[in-house]
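Input: a single structure, listed below in C-alpha cells.
Every protein chain except one is present and positioned as in the full complex.
Our next item is chain A:
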Amino acid sequence: MMQRLLQSRGLAQIIALLVILALDRAVSPQFFDLRMQDGRLFGSLIDVLNRGAPVALLSLGMVLVIATRGIDLSVGAVMAIAGAIAASLADAHGMPVALAAALGAGLLCGLWNGFLVAVLGIQPIVATLILMVAGRGVAQLITEGRIVTFTAPDLVWLGNGAVLGVPAPVAVELGMLVITGAVVRGSALGLLIEATGGNARASELAGIGTRAMILAVYVWCGLCAALAGIIAAADIMGADANNAGLWLELDAILAVVIGGTSLFGGRFSLVLAMVGALIIQAMNTGILLSGYPPEFNLLVKAAVVLVVLLLQSPRFASAGAVLGRARQ
C-alpha cells in the first residue's frame, strides 16, 4: 500500500508544491492568513491561486497540445489579442459582445495553428512561432500601441469579482478544468489524443482521425489562451498589448513539464499541469514576499525549477537510491 502510494504519479509534484508553500511560510509568516475583503477571500495563498490563474488556463490547453507531441508558442500573443479585443469592445458594445468576440478570436487563432500543423504538416514549433510574432503585432494594431482601458463592470468582474469568496479568475480556471476533464477523460477523447501523440501513423492506421484530434487540441488551446487574456485584461481594467501574456507561453510549457507531461507526447495529466502552474506561482509570490533584491528573482526561480525537475527524473531517483545504499 505504502509502496504503491510512493510510486503513484504526481507525488513528486504534490511534495514540491508543499515544500514551496512551506518555504513561502518561512519567508513570510502571514502566508496562510486568510480574511474576507469586499466579499472576496484575501491573503497570500489567494494571491497564488489568483495570479496563477492565467498560466493555469494556458497550461490546460497547452497540456493537450503537448500530448499530441505538439507545442503552442502563440498562447501569449493570443492572450494579448483577446485582451485587446475585449477591452476595445467592452464599453461600447457590452460584455457579451466583447466576450464572444475575444473568445471567437481565440478560436480562430487556434484554428489557424491547427490548420498549419494538422493539414499543412508544418512542425508545431515553427507553425505557432508565426502567430507568436504576428499575433502581438495584431494586438498592437487593435490597441494602436496604447493601453486601452474600460470600465464595463461585468467584464471587470471577471478579474476582480468573486464566487462564494473565491476570486473569479480561480472560479473560471476550475470551471475550465472540470469541463476539459469531463470532455477528455469522460470519453475516449483523451485516449485518442494520447494515441495520436504516441504514434500518429499507427493511430491513423487504427482508424483514429488524427488530423481532427490535432486540430481540436489547438483550437481548445486558443480558446483557453483567449480566456486567460480576457482575465488578464479584466484584472488591470485595460489591455496592454505590449506586455499582456509576454513570455507566458514559456511558463505554460514549464507548468506542463513540471506536471510530468512529456514533451514527446503520448500521455498527459490535466490536474498535474495545474499543479505545475501553482508551483510556478507559489514560487513567484514567495520571491515577491521574501524581500530579496529583484536581481535574484530569475536565479531563485531557475534553481527551484531545476530541483523540481530533478525530483521527477527517474535516473536521478535511482542514483539517489544507489547512493543511499552505498552509505548503509
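Definition applied: contacts are C-beta pairs under 8 Å (C-beta built on N, C-alpha and C of every residue); 3 or more make two chains touch, one makes a residue touch a chain; residues count from 1.
Here, contacts and distances are computed from a predicted model.
J.: Given the choices "ABC transporter substrate-binding protein", "Phosphonate metabolism protein PhnI", "Molybdopterin synthase sulfur carrier subunit" or "Spermidine/putrescine transport system permease protein", state the protein name listed in UniProt for the chain not shown.
T.: Options "ABC transporter substrate-binding protein", "Phosphonate metabolism protein PhnI", "Molybdopterin synthase sulfur carrier subunit" or "Spermidine/putrescine transport system permease protein" narrow down to "ABC transporter substrate-binding protein" for the missing chain.
J.: Based on the whole complex, identify which of A:N199, A:N242 or A:Q312 touches the chain you can't see.
T.: Residue touching the chain left out of view: A:N242.
J.: So which of A:Q30, A:Q123, A:S187 or A:S313 would be touching the chain we can't see?
T.: In the complete complex, the chain left out is touched by residue A:Q30.
J.: Which listed residue (A:G10, A:P96 or A:G145) would be found touching the missing chain in the intact complex?
T.: Touches the omitted chain: A:G145.
J.: Kindly note down the residues of chain A that lie in touch with the hidden chain.
T.: 28, 30, 33, 37-38, 40, 42-44, 47, 51, 88, 92, 140, 144-149, 160, 232, 235-238, 240, 242-244, 285, 288-289, 291, 293-295, 297
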